[in-house]
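Note that one protein chain of the assembly has been removed; the remaining protein chains are unaltered in position.
To keep things simple, chains are lettered A, B and C as they appear, and every chain counts its residues starting from 1.
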Amino acid sequence: MKRVIAVLAASTCLGSAAFGDDDRIVVGFATAETGFMQAYDKPAQDAAMIRIAEINEAGGLLGKQIEVVNADTKTDRAEGAKAGLSVIDAGADIVVVSCDYDFGAPAALTAESSGLISFFLCAESIKAGIQGVGPNSFSASVLAPVQGATMAQWAYEKKEARSFYRLLDTWTEYNKGICDGFDYMLPQLADATLVGEDTFLNEDASIAAQITRIKGLPEEPDAIMLCTMMPGAVSAIKQLRAAGINSMILNGSGVDGSYWLSAVPDLSNFYTPVQGSIYGDDPNAEVTAFNAKFKEATGGDPSTQYTYPGYVMIDVWAKAVERAGTTETAAVVAELEKMNAEPTLFGPRTFTSELHHQNQARYLIVETNAGKPGVVDEWTISAPIPVADLMK
Amino acid sequence: MGSVMQVVFDAASLGSLYALGALGIALIFGVMRLVNFAHGDVIAACVFVLLWPSVDAVAIVFAGNLPWFLLVPFVLAMGAALSVASEVVVFRRFRNANPATMMIASFALGFVIRYFLLMLYSSRPKSISLLPTLSQPVEIMGARIPLLQVITIVVTIGVLFGLTSFLRRTRFGLEMRAAAENFTMARVLGVRANRVIMGAFALSGALAAAIALILGSQTGTANIVMGANVMLMAFIATVIGGMGSLAGAVIAGFLLGAIAVVMQVILPPDARAFRDAFVYGAVILVLIFRPQGLLTARGTKERV
Amino acid sequence: MSLLSLSNLTIRYGRLTAVRNVAFTLAEGEILFITGPNGAGKSSLLRAIAGVTPPAGGRIDFADHDITGRAPEDIARLGVSMVPEGREVFGSLTIEENLTVGTGMHAGEHGWRGRAADALEEIYATFPILKERRHTQAGLLSGGQQQMLVIGRALMTNPRLIAIDEPSLGLAPNITDQVYERLIALRAHRKLTLLIVEQSSTRAMMVGGRMILMRGGEVLLDGDARAMGQSEAMQAAYFGYGDH
Partner (left out) sequence: MAPRTQRRSVALRTISTPLILAALLVAFALVAWASGSRPFNQTVIDIFLQVIFVVGLYVFVGNSGVISFGHIAFACLGGYVAAWTTIKPMMKGISMPGLPDWLMQLEIPFWAAALAGGAFAAFWALVFGAVLMRLSGIAASIATFAMLAMVNSIYSNWESVTAATSSVVGIPILRVLWPYLVAAILAVFAAWAYSISRHGLALRAARDEPTAAAASGIDIPRARLIAFVISGAIMGAGGALYAHSIGLVTPDTYYLGLTFTTLSMLVVGGMSSLSGAVLGVLILSSLIQALRWLEAGIDIGTTTFALPGGVQEIALGVVMIAILMFRPAGIMGNKELTWPTGRGNDKPGEPGETN
């Protein structure tokens, strides 16, 4: 692993850090303002802006006001690279890129080759960091496998689930990540069995054939690990329940939010891991206070937990800059990598020189019961998922 | 027995969707040799008319609150209206253009519709509880299947019968069939081109709306790309069925649905992810052995 | 009083000129044969009259209406019915359906249904074989039956002028005889004006009437078919010697 990093570092030496203009502190957002990703980038970016406003109100960072520059990626990879170059040319000290690894990577790569820090708003692939983009890249969210592992362990420990079914939507890396985490955790749970598995595609008009396979089992499984995301998730959940399958459904954070629940009336026995609760029942009152602030700033409540990583991102970066006393990339990265269980509003954050992402995290468990979601528990997997397992 | 029936129902319900889509595309192709790539976006638009435009995550249900006996005709009418509007505003001006030009124009129109929806509603899928009573399971011949699946199949068969008798028994239907087979000759016999084409667009739009209703109830979401997948499969079904042949389009639609479902059932887990590769491979095979389609519409001349 | 009049008619396909400055008139009740070798522009002329190919220049009048460049369905409504080359039946429709397509344009008129049914009976009386196979798909008919069908189909629109492209094409001589026999009878019975395109002038000379001889998109001769008979100009037109 060390060698990988060395190679990566060598390959990015070409870039120079000549663009940092030291009179200003500039955060560059190379995110989607239009197109498909806009709905996902915007809330996280709004949260980031709230944290920036807080810091500026409190006197700024290193005594300077944080400035912001934007460029639209238009949910297009080639445009993403241009947007990255645009904000770098506009003097950005940190390049904030799209929520999704695939769409954020082009801009992150431009930052990397210019020797700047890039931060994914909420990407949950291990590649959104050292392993994909390079040694100066970070993600503000938690790895997808942690979600799958969290749900498996929690359901086993707290709900006595023993027979699991794995239903994977092969559409994205995120989906596969959830199931990878589930696969990692399952063998560690004594007498838990995988009674079957199947795949589908997010855009499939019908998953009737997959459902038939589940119904063909001698016994309904205790839990179905559903590794999917919007928009296909709603369809899959609705079809599962319409077919009369009442097993507990375990999910990744991608299905968080109440906005879609009306599609599956009276949904029950449905569990989602979240970093913070948008339902006003977060154990931490400050989260609820943040929600109010968010509503004040944007006119609406956060619609999913993916709003929160934007806030965490500016928070940890600003702390690292403060500690380093500079926005110089190497110094800030070094400070970030020293963070070990650094407290944030949405759980502790750890970065190391091996991993710029969270391979263990405290998750709140949201249960949806009769169509009403609410926090029922809190769970942290017993040990971090080893980087080697994340890379397989 | 039960599980075999289950597979049959799965195949029939998926095939129904493709068949309805293929019919919508074949109708328009028949009368004006247009491969209408905007069809998928019309499907999506039909779902969105139920919602009030807003970019918030929570959908503001608007027409979706109507009772079903008003809602269904409303959506069908909207689909027909949108489709006819696309003919009047855009396609009418492409009557004499070559098929490639028309195809790209239809694609551009679909693009406009899609981004218009995106601007009004944002890309986040909106949830709608459309005809929720249809989500209950029922038991038929040992197979427990969602009521909606049964309804989909029944509705499709109903639509097919309705359409067949419309085309067979009414003067307008007769003119449309004549026009689909030989447009020029029909006009020489006094058949009004504009009326027939608009009729075909209206029917095709209503079929798109029917798919929208089924997809909307099945998935519970309105999503700007929801029509795309059905459209692609429908398009393929239309070609395999023999461009311009309505019966062929329907048969090929069911065939594709059956292939997809059977592949999902028989492939080993590792190969299941490659299901689509097998389906498309089968499509190529069919085309190689019957390039003119399963049923060839007599007198259909096309040059692309 | 002329029913149909063409002046200076020119038809082009891209850079190719198919018909150049053609002019003639046709009186009500007249029978006119247009003959000439392959590529003479005969079919193009017919297609222009029916509105299928809009002319590049010149003017067509029918029954005191300027129909130049009008839509085929409008021209059909004025009483022109064309029977195209190769017959073009609607193969997947039944015979009866084929016949009925053309009555649609009178559907707005009072008593349409009744009259359409009467017209159908009349056609069946003329061509009994059609009645016998009325529910057969037209694509399954023999060439001669198809030719009868398309003539019947044209008659169903209740036209004043029938323009037929090569009615004898691909038919056995005795079948062609039958087709012509019926056509002539119909003309007398319905006071139809006939415009018939044939490659060979033999039929024109047998039937009699007026004949126009075309070559290379132009009118070479115009006169009585029988009188033209064996004239040298005709030989020249067909075999390409002489002027031009």
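Operating definition for what follows: a residue touches a chain if its C-beta (ideal position, glycine included) is under 8 Å from a C-beta of that chain, and two chains touch if they have at least 3 such contacts.
What you see is a predicted model, and the numbers here were worked out from it, not measured in a lab.
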| item | value |
| --- | --- |
| Given C:14, C:108, C:128 or C:173, the one touching the chain that is not displayed | C:14 |
| Contact residue for the chain not shown (choose from B:8, B:97 or B:153) | B:97 |
| Hidden-chain contact residue, picked from the options B:8, B:66, B:81 or B:112 | B:112 |
| Touching residues on chain B - with respect to the absent chain | 35, 90, 93-94, 96-101, 103-105, 107-109, 111-112, 115-116, 118-119, 232, 235-236, 239-240, 243, 273-277, 280-281, 283-284, 287-288, 291-293, 302-304 |
| Missing-chain contacts mapped onto chain A | 3-4, 7-8, 11, 33-35, 38, 71-72, 74, 77-78, 80-83, 85-86, 88-89, 101-102, 105-106, 109-110, 113, 125, 127, 131-133, 170-173, 176, 391 |
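The criterion applied here is as follows: only the chains that are shown with their structure count from here on.
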| item | value |
| --- | --- |
| Chain-level touch network, classified as line, ring, star, complete or other | line |
| Core chain by centroid distance, with centroids computed from Cα atoms only | B |
| Distance from the mean Cα position of chain B to that of chain A, given in whole angstrom | 36 |
| Averaged-CA centre spacing for the pair chain C and chain A, given as whole angstrom | 74 |
| Whole-Å separation of chain centres (CA-atom averages), chain B against chain C | 41 |
| Residue ranges of chain B touching chain A (in the complex, touch as defined) | 3, 6-7, 9-10, 13-14, 17, 55-59, 61, 118, 122-129, 132, 135-137, 144-149, 215, 218-221, 223, 225-226, 228-230, 260-261, 264-265, 269, 272-273, 276 |
| Chain C contact footprint on chain B (complex, rising order) | 171, 174-175, 177-178, 181-182, 184-193, 297-299 |
| Contacting residues of chain A [partner chain B, same complex] | 34-40, 75, 170, 197-199, 201, 203-206, 208-210, 212-213, 215-216, 230-231, 234-235, 238-239, 241-244, 257-265, 300, 303-304 |
